[in-house]
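Here the structure comes first, spelled out in structure tokens, and everything after it is commentary.
Here the complex is missing one protein chain, while the rest keep their positions.
Chain naming follows the written order as A, B and C, and within any one chain the residues start at number 1.
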Amino acid sequence: MSAVPVVELRELRLGYRHGHDCIDAVRGVSLQVRRGETVAIVGESGSGKSTLANAIVGLLPDSATIAGGAIVVEGEDVTRASEAHRRRLRGRVLGFVPQDPHVSLNPTMRIGRQVGEALVQAKGGRYAALDADVVELLEQVGLDQPALRAHQYPHELSGGMRQRVLIAIALAGDPALIIADEPTSALDVTVQRRILDHLAQLVAQRDIALLIITHDLGVAADRADRVLVMHAGRIVEQGRPQDILVAPRAPCTRELIAATASLTGLVRLAAAAGTNTGEAAFAANAGEAGFAAHAGERASAAAAGLDARPASRQHELPADREILRVERLGKDYALRNARGHAQSLRALDDLSFAVHAGQTLAIVGESGSGKSTALRIALGLERPTRGRVFFDGREISHLSAAAFRPLRRRIQLVQQNPFAALDPRFSVRQSVVEPLVSFGLQRGAELEASARRLVDLVHLPASCLERLPRELSGGQRQRVAIARALALGPQLLFLDEPVSALDVSVQARILALLAELQRELGVSYVLVSHDLSVVASVAHRVLVLRGGVTVEQGPIGRVFGQPASDYTRELLAAVPGARQAAVA
Amino acid sequence: MTRYVGGRIAQALLVLWGAYTVTYAILYLLPGDPLALMLTASGVEIDTLSPAQVAQARAYYGLDQGALRQYFALLWNILHGDLGQSLSRNAPVRQLLEERLPQTLQLAGLAVVLSIVGGTGFAWFTATLRSPRVRNLLRRAPAIGFSIPVFWMGLLLIQLFAFDLGWLPSTGNAGWRSLVLPAVTLAIPSAAAYAQVLGRSFHDVWREPHIATAFAKGLTRGAVQRRHVLRNAALPALTLVGLQVGHTVSGAVIVETVFARVGIGRLAQEAVLRQDIPVVLAVVVISAAAFVVVNLGVDLLYPALDPRVAHAPKVT
Amino acid sequence: MLTRTRTALADTATLAPARRISGAAPPVARQQRQRRQQRGHRLAHAAAALLRRPGCTLALVFVAVCLCGAFAPGLFAGFDPNATAPADKLQPPNPVHWFGTDDLGRDLFARVVHGSTLSLRAGCLAVGIALGAGLGLGVLSGFAGGRVDALVMRGIDVLLALPGFLLALVVVTAIGFGTVPVAIAVGIGLVPGFARTTRAEVLRVKTLPYVEAARLGGARWGRIVLTHVLPNAWGPVAVLATLDFGSAVLATAGLGFLGFGAAPPAPEWGTLIATGRRFLVTAPWLSLLPGLVAMLLVFSLNHIARTLEETRR
Partner (left out) sequence: MTHAPTPTATRRLLHAAACLLPALALLACSRPGQPDASTADAAGASANTLRIAFHADNTTLVSLDPFQVYWLEHRVILRNVAESLTDQDPATGRVIPWLAKRWEISPDALRYTFVLRDDVSFSNGSAFNAQAVKTAFDADKAFVAAVPATFGATYLQGYDHAEVVDDHTVRIVLARPNAGFLQATSTTNLAILAPESYALTPQQRSRGAIVGTGPFTLARYTPEVGIELERRKGYHWPSGAARNPGEAWIDKVAVSYVPEESVRNGQFVAGAVDIVWPRNPFTDLDLRQLKGAGASVHSRALPGPAANLYPNTAAGHVLADPRVRLALQKAIDRRSYATTIYNGDFPVVASIYDSTTPYFKSVGDRLAYDPEGAARLLDEAGWKPGADGLRHKDGKPLVLVQNVAAETSGDVLVQDQLRKLGIALKLNILVIGEMTAANAAGHYDLSASYMTRADPAVLQTFLDPRFTNHSALSTNAYAPDTLRKAQALFDAGLQATDAAQRARAYGELQELLIAQGVAFPVYERLWQAATAARVDGFTWTSEGFALFNDIRLKS
């Protein structure tokens, strides 16, 4: 640990100017990051963590002003420094890894030139060995065939590879500190783990300081030497990960921990796996942990009163009636590559599963595994190339749109992105009752009553009936979407990544609502997700999908307790927080 | 790649043939008989001639074929480069066009160059401005550009630069000096359009996340503007270049009238008044061809500028 | 347990589970009032956002004045626009005749105000035609897709390939001179713009999740177009309509300038500028003032359209 900290903040206060009023985002933050040290800042969206990161690098938008305090870089106060001075620090002293790799590279410029540009800027001018350095740097960050990659364009690379390019760019100037703002939140879990491992290794080799900004306590706990929890612009707690996890002092830290179902649920899972008592132990404990008491929402008070263990999750799984059966499903996409001759992409191959009434089947897989395709085929939005789909005993895979319409009253979908699932111009009432109006089932007062009933079913206040979607939070909007899906009283509900777009705390409450609705209405779910913690807290049976092929399928206890395939084990291991908990 | 180019060329020809057909259909619908017009041109009313004389005159001017036969005859001739005989000008249309096309090409060419340079320059200057207040003020300036009636602008420029200051000739075709005022008049609306589209796309690209990455490398604001913003912002403006061809030809009709320049714009306007079908048809087909060629160029240029569009295999 | 869920499902629609709902359903009237209140609040908020910008209010005021002038010319212009008074011909702008008089002694300000009736009516008609045809074509090709879409788009390309102004000249000579034919000719020229904007918007909205949700909720395409696609697509179309209204006024003036405008003695703006240009050296106000008014009107429309677009984005 060198004497002078690379970056030091002293009681920093930042605010944004909107017209006349000024909203302060950071209210007096002090921290120090020394060379070779990895620090993580955790907080929910809106806690000011990204503003802090941008302030250090000097990338704040015009509307932001530094209200007070100081930013000291390598002992030098740069708070009021000139733009030219701040610019010289960027790249040479402060490296920055932006948030979403899919949009953080210039789409019309080759990878090699974008990395080369950073090298040229750091070295002060072009030099002979530039191309060699670029290839060497790409290799260091773990890209395969770096020479080829240098000539490609961003859209020709996967998300993970683009993140590695961004890391290469940050490392180009051999900085003293790298600030990574949500480095991997847009990537799959397994890819996320490999990238963070690699980043840690590079940082250690070069004795660089690393400041990670994340909303995921698991990631922070796994990777950082020191964790700072931020809430509403202030640091409410800081310390070593294990101290914070075991004895959180600040109330919102406790809430963050509880909300991170993955952390607690799987903690027990790992323990169970360790002691080999098998699925029964898991089934008993996982459910209970998922719905610990939460502050705030009226729903959670209702949930507390609930029988902790969902009735349908009793020990023996009743051999119930099959509501949906899929046999040997296959889907190929014909596409034409650059030179024009036909190629076919195999999205799904030999997929079979069944969903029992009142139960939840979860389909787990990473992006590109074909889970969404399976969902769209079951919903009748796409035709399968091979295989058949049965609903309540009747084949539905080759029905025409018109023939499928009556079935809409019995099969419904809740979409992933709550922000786009509701028509911006429709009030909540109009959105919720639209299926009833489309089928012409109800009118006038009867429709009004249904609206109020559905809204109440998802624990939303009647007053929000007249509100527009833009006036609701993400969680509230997803509840409206669920209410709409239930309007026709379906027997089978497809859930396409229902909570992945929401904050951790909100996720837990929505999952609780879904479980409660299943118990109360007996509706079956098919949940598609990439997040094992979500699957763990809701599903009865789980199917692991990889590259369109079924890796493993069975009751959740067995699959998560004794995973049969290595891939499942890798998935489970990659879930953030699991490793740290094992050590604690 | 060749399949894509072949497809685009086939579509371009289809559009050109469509333009020819629509113009012929409208022209053929014009009430009033071109022959009556021709006779008035030589100072005699049609009703003073005997039927035999009328038939003789109709044959002399080639108006005796039926509409449909005339359509295919004209089409066949055009394909062979023979644009037919102008009804009112005693000269083959081809010769008329050869006389006048250079004038209009000079005018349109200079106008397009001025508008692109002017529009891009203005947008670039506005984008690099530091203070948001001035930037907002100037962002509205291009709107003045296309609010000004072209003919009014022409008269204003004549009044200002030809009469008051006497720097430039007000009309005529002689030399480059007589080209300046008309080209500026014709360029202003297009320049305004470029400035507005480019200004808006600069504004959008500045807020893209990859710009933050560029800044994080330590680049100056100017370097970011040059290397990253310009290329991405130029794409929407590129499609505008294609559309502006139509406006330039339309503008030429008015500008050539105000500045008394002899070009195909004015030729077309008078031909419409004289219902000189072959001349109007030729001018419209030529401007449609120019539009189609320029747009084809833009279509083929687009993948070079934006790699994402380079006919990547689309998942059906 | 199984039967219970079946029955629970069937009659949830009617069963009012006692546990949650308190009291009888409130009268529908209160519901209506609440809804109107909500909408009123939102409109007021949007209007405030628009009026806070000084430039925009100025533009709105100018357009409002022009519209009033168009529909009630008598209010603004004291003189009869067509009454010739050879005695005081070609007077420069003075307190009596604000814009001076033309070569027949007629009051230019009165002629400009009455001329605005013709220009604005032509503008409205042209945009109306373009909106009708363009919207129809845009929705058709946006929804139909495949061959129909390609066909419509090639048709639009043909209209774009034809030089708009020349097309207007040909159409006007085909169906006769005057403001209505000119408006029709100009309207045809504006159709491609609307068709393309609408098609782009329909394609954008068609793929959005809430349309797919409505589709899965059993809504037929007709209902989806009317309730989801068009209301959400009208934003950019409205902005384009305001812009094209301005260009329609300019195009009408252009045709008037070339002599295709309304029959004399109608004071159409293009004709005013055309007849005034003979006196450009000796009486420049005859051409320059009507042109200035036309420019200010079109610029105000542009300004409002841009501000509208910004507040929506």
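Quick note on the criterion: a residue touches a chain if its C-beta (ideal position, glycine included) is under 8 Å from a C-beta of that chain, and two chains touch if they have at least 3 such contacts.
Note that the structure is a prediction, hence the values are computed from the model and not measured.
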| item | value |
| --- | --- |
| From C:122, C:280 or C:301, residue that would touch the chain that is not displayed | C:280 |
| From B:82, B:98 or B:164, residue that would touch the chain that is not displayed | B:164 |
| Absent chain, residues of chain C that touch it | 82-84, 86, 89-90, 103-105, 173, 176-177, 259-260, 263-265, 271, 275, 277-285, 288 |
| Residue numbers in chain B that touch the chain omitted from display | 30-34, 36-37, 39-50, 53, 56-57, 60, 88-91, 99, 130-134, 137, 156, 158-160, 162-167, 169-175, 178, 215, 221, 258, 260, 262, 270, 273-275 |
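Here, only the chains that are shown with their structure count from here on.
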| item | value |
| --- | --- |
| Interchain centroid distance [CA atoms averaged], chain A/chain C, Å | 44 |
| Approximate Å spacing (C-alpha centroids) for the pair chain A, chain B | 52 |
| Centroid distance [mean C-alpha coordinates] between chain C and chain B, Å | 25 |
| Residues of chain C touching chain B in the complex | 55, 154-155, 157-167, 169-171, 173-174, 246-247, 250, 253-254, 257-258, 270, 273-274, 277, 280-281, 284, 287-288, 291, 294-299, 301-303, 306 |
| Touching residues on chain A, where the partner in the complex is chain B | 57, 59, 62, 87-92, 95-96, 98-100, 103-109, 117-118, 121-122, 153, 155, 166, 169-170, 172-173, 333-338, 340, 343, 345 |
| Of all residues in chain C, those that touch chain A in their complex | 2, 4-5, 8-10, 12-13, 16-17, 20-21, 25, 28, 31, 34-35, 38, 42, 208-210, 212-214, 216-220, 223, 227-228, 231-232 |
